[in-house]
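Left out: one protein chain. Kept in place: all the others.
All chains are identified by letter, namely A and B, in their written order; residue positions are counted from 1 within each chain.
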């Protein structure tokens, strides 16, 4: 399935995407999903996730501002997604930073995410490597983590996306690199978290590997467009949401941001 | 009381408005209330709502990102508002989506809100109808829900506002439609939640029906202004906050957005 077709499909269906995400990302992630053309739902309580996941097209879980009451919801939501055949995306933010966070990430990985997205340090730490990450920022390069990520994808039977200056996406067999975006993006909070939500939106209407590539390509295109006029992180965010809304399927027809290896 | 007088009064008094709202809406709702001229307070813990509600001019409760610990606060805050004679506004976000949410909305409706604001699907579901809503998005038209809303307003003894392309406001006896705004607004997260907060601000300084109409008219005017320059949801939000701040009472003097039926 090609990226332009997937974007057309996303806008035609406007799938409901449940995002369990952090307090920093809540607003911008919802706006990213809306601007792209899907319908976000920030529903997180264990009093309702088992009822809500089955009516959604996909689920995303991001552990940014983690606390114990949220963990039980995340576990229940993930299990419900698997049981009801819905794809779910894991974003293990800075999971290497503390024992609590590491343990939660390990537990969630064991619950069979369809797709895992992280920066190089986060994915490296999932493969058992020692990361140089600091908080939510990566201290490792995407290239250094590609081999380990491919092994992890095969072992886990899931798609792994490492995002950075050049993104790397693999299901262990097929692999793509995505270029584009803009150097200012790591200086804006919750961009990665928003990307995870967008991957969820595409995963609701397309197979996991293609969905991930489509979301990354659309993000890269929007970032490139926004970067042309932005004067800093304020104006970049404004232009970025505008760009997501303006990008038409045809704009992604040549898949200029995607290189299949 | 006319809209222009109410806006002048709002800016003169700058009433304190307590907003118990969701994580997505917190920032934008506070900025909307500030830009309009009132003073928002995002206070939600049951350790303090009984002390805080009485010093406010009004209370708003939005169930967007609901969880059990917030429910007890909402109940206590609502009861305190009624006991201390403060108007309170209910925003029953997507309450039809799960049993937990439905039960909480039913409970809060029983605690005598002064005003209820929702989209057509949310208000329809409150009247016992089967809604076509999906998550926080409406799947029903305002026109189809007007009769049931009028009955609900009479039964409940409260003001009902259904917001959509054309808004409908009624206390069961007097009814108004509000036009204006912009087609992009449903594609921006938490706009409805922010409108609920703004209704609270006006309810602090004017009778419920008039206050609701004033808030909707100001929102419609700001949306119309922002829509003139916006290139997407990013630039719309920026222009919208600017417009709220720029609108002077005189700009609302002819009440061009309001049609009393």
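The rule is simple: a residue touches a chain if its C-beta (ideal position, glycine included) is under 8 Å from a C-beta of that chain, and two chains touch if they have at least 3 such contacts.
Given the structure is predicted, the values throughout are model-derived calculations rather than measurements.
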item: Residue, one of B:156, B:189 or B:237, that touches the chain absent here; value: B:237
item: Omitted-chain contact residue, chosen from A:82, A:97 or A:148; value: A:97
item: Contacts of chain B with the absent chain, listed as residue ranges; value: 16, 23, 26-27, 30-31, 34-35, 39-45, 47-48, 51-52, 55-56, 69, 237-246
item: Interface with the undisplayed chain - residues on chain A; value: 22-28, 64-69, 94, 97-101, 134-137, 187-190, 230-235, 237-238
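In this text, only the chains that are shown with their structure count from here on.
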item: Centre-of-Cα separation between chain B and chain A, whole angstrom; value: 32
